[in-house]
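The complex is shown incomplete by one protein chain, all other protein chains being positioned as in the whole.
We just call them A, B and C in the order they show up, numbering each chain from 1.
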Amino acid sequence: MEKDFWITDQPIEINDVVEKVVRPEAGAINTFIGTVREFTKGKRTLYLEYQAYAAMAEKKLEEIGQEISEKWGDAKTAIAHRTGRLDISDIAVVIAVSTPHRKDSFEASRYAIERIKEIVPIWKKEHWEDGTLWIGDQKETKSYEENRPAKEEIIND
Amino acid sequence: MEKDFWITDQPIEINDVVEKVVRPEAGAINTFIGTVREFTKGKRTLYLEYQAYAAMAEKKLEEIGQEISEKWGDAKTAIAHRTGRLDISDIAVVIAVSTPHRKDSFEASRYAIERIKEIVPIWKKEHWEDGTLWIGDQKETKSYEENRPAKEEIIND
Amino acid sequence: MIDVLFFAELQETVGQEKVSLQVEGITVKDLKTKWLAEYELDNIESAMVAINEEYAEEDAVIASGDVVAFIPPVSGG
Partner (left out) sequence: MIDVLFFAELQETVGQEKVSLQVEGITVKDLKTKWLAEYELDNIESAMVAINEEYAEEDAVIASGDVVAFIPPVSGG
């Protein structure tokens, strides 16, 4: 794998992402792994389907990595996001950020996942027992919108 | 590996820790990986040596997992810490915390690493070009003590 | 000629991933209100627009050869 930011329709190996950011300057690596949750507000998910505008999504993931380098100085970021059908507990996204000190790694990794949910063209379709829905439409994202921190909150988290 | 909290003198596989916390209820897994940093305040580390009071350390790691379950509700934690000689970029500790929602996973994982540095009987000996030192003695931990957040800060982080 | 890409529920409504149109020099707004009117894309107003993989505004002008993408609210992660 040549890239540090990539979209793939294959299962993501956590190590493939982490090894991109291991380096002598780093004492801390924070990894965020998003997995498919079975129940959301009591509703059972059977499986998910992720779609991406892959070329643009990879550019935007890379942009997030650049933003992190600007905000936290000596940070190195790698992100992989999967597309296609994902079953319960499958890995949808892996973020790894290495920094000299641990505090920055936590903050930067948190920043990355919040930014993914704002600017990266990837979509999730829920498959429930009683139907399907592309998440992100105005009806169903209400709770998502409420949960999404304002930019200031993310940065100061 | 039967345990969710363990001390080992063998290299730690990140996946071995993460797989302990994967479950259908989880949508988020935060992983903190501590690696051996080459330079600290301009001083070059050749390698580190970790020593543990293994039986007690495993109990204390497990206690941290219990504290996390009490503080964040539906969280599952696994932690592995290595002992013996570690070279630059080797993994010293892997923490994985899974939660239904991502915010909790970040907070709980951060809490875990701070608590490890407070209560778990593990010691690090620095091997520099010009000498060695068990870190944690009163002279050399000044900066460490200063960097250590007060309990309130950790919890509200 | 321009290519117009659709994703998620927009793609399902249009029935295809890509539509090619013999047009140029129009704005994004023109594209939505005139050229794509036939698809009756109720949700298109909540979508962001990208031209050649960069987010663009309503009044951006689309040149020949551009790839325009409609980006419904994203839900990755």
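As a working rule, a contact is a pair of C-beta atoms (placed from the backbone, for glycine too) under 8 Å apart; a residue touches a chain by one contact, two chains touch by 3 or more.
Please read all numbers here as calculations on a predicted model, not as lab measurements.
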| item | value |
| --- | --- |
| Touch partners, limited to displayed chains, of the chain removed from view | B |
| Missing-chain contacts mapped onto chain B | 34, 50-53, 55-57, 59, 81, 92-93, 113, 116-125, 134-138, 141, 144 |
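Throughout what follows, only the chains that are shown with their structure count from here on.
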| item | value |
| --- | --- |
| Interchain centroid distance [CA atoms averaged], chain B/chain C, Å | 48 |
| Sequence positions of chain C contacting 2 or more other chains | 77 |
| Per-residue overlap in chain B, given as positions that touch at least 2 other chains | 102 |
